[in-house]
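For reference, the structure is listed below as structure tokens.
Yeah, one chain of the complex is gone here, protein chain that is, but the others are all in their spots.
Take a look at chain A:
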Amino acid sequence: MATSKLAAAARRNEFIANTIVVVLAIITLLPFLWFVVMSFKPADDIFAGIDGFFFKPTLENYTSLWSDRFASSMMNSFITSSVSTILALLIGTPGAYALSRATMKQERTMSLLILASRMAPPVAFAIPYFLVYRYMGLLDTRLGLIIVYLTFNLALVVWLMRNFFDGTPRALEEAAWIDGASLWKTFMVIVLPMSGPALVTTAILCFLYSWNDFFFALTLTRNNAMTAPVEVVNFMNYEGWEWGKIAAGGTLIMVPVLAFSLLMRKYLVAGMTAGAVKG
């Protein structure tokens, strides 16, 4: 009797918990859903209120995007985000490993210095970057954006990966050294293969930062290197906002990150919890 009461209480609690999760998920996802639905609406139905609830879906907003310069801005976003993420991982991961394993007096100071680029708001860096880039001819270039994103992503990579390396046992590395492996070979053959989930998580976070950046792209580009988030704002014209295109552009911007995150979700969860428990 007591057992069945406990089971009933457990079922009730589970039901309440599930209901709360579903409600929270709906509240969180509703704006996205509204946005996606809007991207398939004809212009007339976008602000039709209840009248616009039922509509004939159209791809017009998506097709008209590709006749504009949106495609090249997506390409700019993809190139600058990918290259800056790859470079940040290539440079930052060995750096994080070195910081994790080295015994230096100023190790904490050095770690804080690396984090300095994330301590101030982007606007504090925008004007210095703008002036230097103008002098160096890097304004409105993909290279210019890659350098900025790399600068900010490096700190993220170093700090995330360092925490991960701190939490991994050193016994395997020591065994490799006893077998005659060099430090570099140990890192490449033993440490990196274990770091998959953490690397994926870090890569996604770096890519997200670069992909979603608006401020630096707004300040440091014009037409040639303009990225997709800025291009979407370009549909907010003086003579009226092109809501359909804004929704379609926003939806397209979400798709790659969403797809990548879904594909890598197994690693993402593992990476999020990696290093949480030491030893």
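Here is the rule we use: a residue touches a chain if its C-beta (ideal position, glycine included) is under 8 Å from a C-beta of that chain, and two chains touch if they have at least 3 such contacts; residues count from 1.
Just so it is clear, contacts and distances are computed from a predicted model.
UniProt lists the omitted chain of the complex under the protein name "Carbohydrate ABC transporter substrate-binding protein (CUT1 family)" (options: "Dimethyl sulfoxide reductase anchor subunit", "Carbohydrate ABC transporter substrate-binding protein (CUT1 family)", "Hydrolase" or "Ketol-acid reductoisomerase (NADP(+))").
The chain omitted from view is touched by exactly one of A:E14, A:D44 or A:E107, namely A:D44.
Only one residue in the set A:L59, A:L131 or A:L172 touches the chain that does not appear here, and it is A:L131.
Although one chain is hidden here, its contacts on chain A can still be listed: residues 43-44, 46-48, 127, 130-131, 134, 139, 218-219, 222-223, 230, 233-241, 243.
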